[in-house]
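Excluded from the complex is one protein chain; the other protein chains are retained at their positions.
Naming follows writing order (A and B), and every chain is counted from residue 1.
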Amino acid sequence: MKELRSVGTSVRRRDGDGHVTGQTEFVDDRSFPDLKHLHVVRSPVPHAEIEAVDTSQAEAVSGFVTALTHEDVPNNIYTILRLIDIGPNEEPLLAEERVRYQGEPIAAIVADTKRAAMEAASKVEVDLTELPAVFDVEEALEPDAPTLKEWGTNYFEYEGHECRRVRYGDVEKGFKEADHIIEERYQTSPIEQAPTETTAAIAKPESNGRFTVYTNTQALYFSLDNTAMIVDVPFSKLQFVGGTVGGGFGGKVDVIVEPLATLAAKKTGYPVQYKFTREEEMQVSSPRGAWRMYYKDGVTDDGEIVARQVTSYADAGAYNRHTPYAVTKHAANVGGPYDIPNAKFDCYCVYTTKQPSSAMRGFGVTPASFAVEGQMDKIADELGLDRWEVRFKNAYQNGDVTPHRKEVEDATLIETMQSAAEMVGRDLPPEYATMSSFKEQDNEGDSRV
Amino acid sequence: MSKRRGTGLATVNYPTGMNLGGDPTQALIHSTTTGNFVVTLSSTDLGQGLKTAMAQIAADAMGVPVDNIIVDTGDTDTGPHCMGTFASRGTHRAGNAVIDAADEARDVLMEVAAEELEAAPSDLEPDGDGNIHVLGAPDRSISVMDAAMAAHFEQGRTISGRGIGFKPKSDVDPETGEMDPDSTEAHATVVTEVEVDTETGEVDVLTVKAVYEIGQMVNPALVDGQIIGGAWMGMAHALYETTDPYYPDIDHKPGSFGEYSLPGPSEVPDIEYEVLEIPSQTGPYGVKGIGEMSATPPIPAIVNAIKDAIGVQITEIPVTPEVVLRALEDEKESSEEPPVAENRDGGDEP
Partner (left out) sequence: MSGKIVELTVNGRTVEEIVDPMEPLQSVLRNKLGNMATKTGCKQGGCGSCTVLVDGEPIVSCLLPAEAAVGTEITTLEGITPDDGLAPVQEAFRDHFAMQCGYCTPGMIMTAEALLERNPDPSRAEIEDAISGNVCRCTGYDPIVDAIEAASESMNGQGDDGA
């Protein structure tokens, strides 16, 4: 390995001076002559048929430039993961016959100022016939629940299965061998990424027929590719500029603002800015989804987990966004950093009439860790065992195989526990104090560094 | 006294990167006439410090001072492809791409310097201070700047390199769930101490003590930022935040920072931490990553500490004062009930 001179040192941030002088350029710090502003007309109810949309009152507002409805969207499919063949296409950019969550975009207004766009948007008349809503993942799977998807169910289908499955060993045999069965239900809340800079893009038509899109997306090419497909322009006609983001936390992985801004720029010939208001960022941008998880662990008298069964439900809200993949990632993590010899996991991606959830720091893993660690304490407490020792006893080591059949490498859980025990002044029994994640090696942990 | 203290423990893993659809990030690197090196990316800095970290990795991979690295990112017309900054993949993927690109550029730089020094490229080594030396002959050296000038104007060569950090697509077996969903795993143990007011239901997080093992650190100060910021965000998720507190009455969704509950600066606990560096097998210089991870283990550690304090396991977050009070009430009711429930068979009531 090359000598490390800079790596490992706390060199100053390259953007530090820009940040402390306020000169770092964020999306809406750019100004353009004739910049127009876009504001979206949203569904006031969670589930309804759209009977009619009337923009005539909006057109009378001073500063009004144009209105966009689904008829203006060349390829009205906002299914971001279709880039990597995860379908089906199930979300429109602007709603067509139906809305499935409160806040779903129905039309967009472009105007000279944000204020005018908002005023005009408030004057768009949308005639809706309300349909029953469903807000709970398990209720959504009941036979009498309102069906949200064209394919007739309220769950994402994983290669012919109604959930992402993990099967390893023989979980029923494990439960029979166990001395105790420890069960619990866990529930997390949806939370907002709440970056201090709201999601924003400016699309500017260029004289050569291209569009420059300034954006705070977390993923420039991902946003470019999706935008090109929705707006139906060749990929070569788009240039995306960004890389400086006022907080993301997963919230800016969605491609919400770029397609509409680009479409509006294409239609009007003006540069158009679409920046979420704080209220939109809070209420209609994709939050971290809520998860409900049922854990059942088979445990021996001395605290060894011999079987784990998990049924979990991710609340995707009304549309997929990134949740089908979050569920897969979740399925690979509901076992936690422990050696589980028999496992059966059924992880559902469920649709409800809530704002679509998507990526956030900890994507599918955070809820799993919350539940797993609740289980570890519950096992210790119900069996009268030490909470540290139950974790040491079950900790995975390099060379173990996870329930999703991956050989563990880079495991260091044991080492963090040992250091933490020292930090909080807790004496460990010798068998745990000398344990290592590296089974084959001696316990001189540093020798491998 | 209505205040009870408890300690909670959580031990977690956190995966770096993803498997879906293949997971690439590319980097280009080239020398300017004067021996500065431009690293061109399309990766995004969310505030975690990617621009800084990539300069550091490029400096060591090229063997030049970090001040001679220029990071140019965020333009799809010039920057090669990056999947994006998410899944704790930024430093891992872009870092590997930068090293890969620098390796190629460094080979050219050594060839150019070798010609100038009339030595074999394999006998040369950069000193990291801007010079290239012939091994074993300290007086024979050339500055990186002079080598770059020679490449541009005398030898007619470009000192440049292309690189990629790539994880191939890994399909999931639909029957067994077999998959390879990540590139490495970081780990952490977090211990928190809380004080619960059993009259108001309020939870005060007093201390967070954490050990993170994240492979090689690129910039320890940036890692500190992730740990402290993550501890705060984890506490917020555990105790404060939700976008739908009043479903099914969705008209109460928060729409402002005034309505969305977050802890403020005075609620931040005392945070003590230690970072272990055990190199990963796949990351640049053994990097694992800490972007997402640090916001997770404080959550179960806090919830477990609440159980330790009040003797009742709470299984939902956020643990608002209402949740605490209801849990205490349920516990009280169940402990006041006769030991045998009335609907059971048998007559063994006391």
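Operating definition for what follows: a contact is a pair of C-beta atoms (placed from the backbone, for glycine too) under 8 Å apart; a residue touches a chain by one contact, two chains touch by 3 or more.
These numbers were taken from a predicted model, which means no experiment stands behind them.
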| item | value |
| --- | --- |
| Identified contact with the non-displayed chain, of B:48, B:88 or B:320 | B:48 |
| Selected residue (touches chain absent from view) among B:35, B:128, B:230 or B:318 | B:230 |
| Contact partner of the left-out chain, one of B:271, B:287, B:305 or B:324 | B:271 |
| For subunit B, the residues touching the chain missing from this view | 46-49, 221-222, 224-225, 228-233, 256-258, 262, 264-266, 268, 271 |
| Footprint left on subunit A by the chain that the document does not show | 10, 12-13, 15-26, 28-29, 31, 62, 193-198, 245-249, 277-279 |
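As a convention for this text, only the chains that are shown with their structure count from here on.
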| item | value |
| --- | --- |
| Contact footprint of subunit A on subunit B as seen in their complex | 7-15, 18, 20-22, 42-47, 49, 51-52, 55-57, 59-61, 63, 65-66, 71, 73-77, 79, 81-87, 128, 172-182, 184-191, 209-213, 215-222, 233, 236-237, 241-244, 247-248, 250, 253-257, 259-260, 262, 272, 274, 276-282, 285, 288, 291-293, 295-297, 299-301, 303-304, 307, 313, 315-318 |
| Sites on subunit A touched by subunit B in the complex | 1-15, 46, 83-86, 102, 133, 135, 158-161, 164-168, 184-192, 194, 217-222, 224, 238-250, 252-253, 278-279, 282-283, 287, 290, 325, 328-329, 331-333, 336-337, 345, 354-355, 359, 361-363, 365-366, 369-370, 372-374, 376-378, 381, 387-388, 391, 395, 403-406, 408-413, 415-417, 419-420, 423-424, 445, 448-449 |
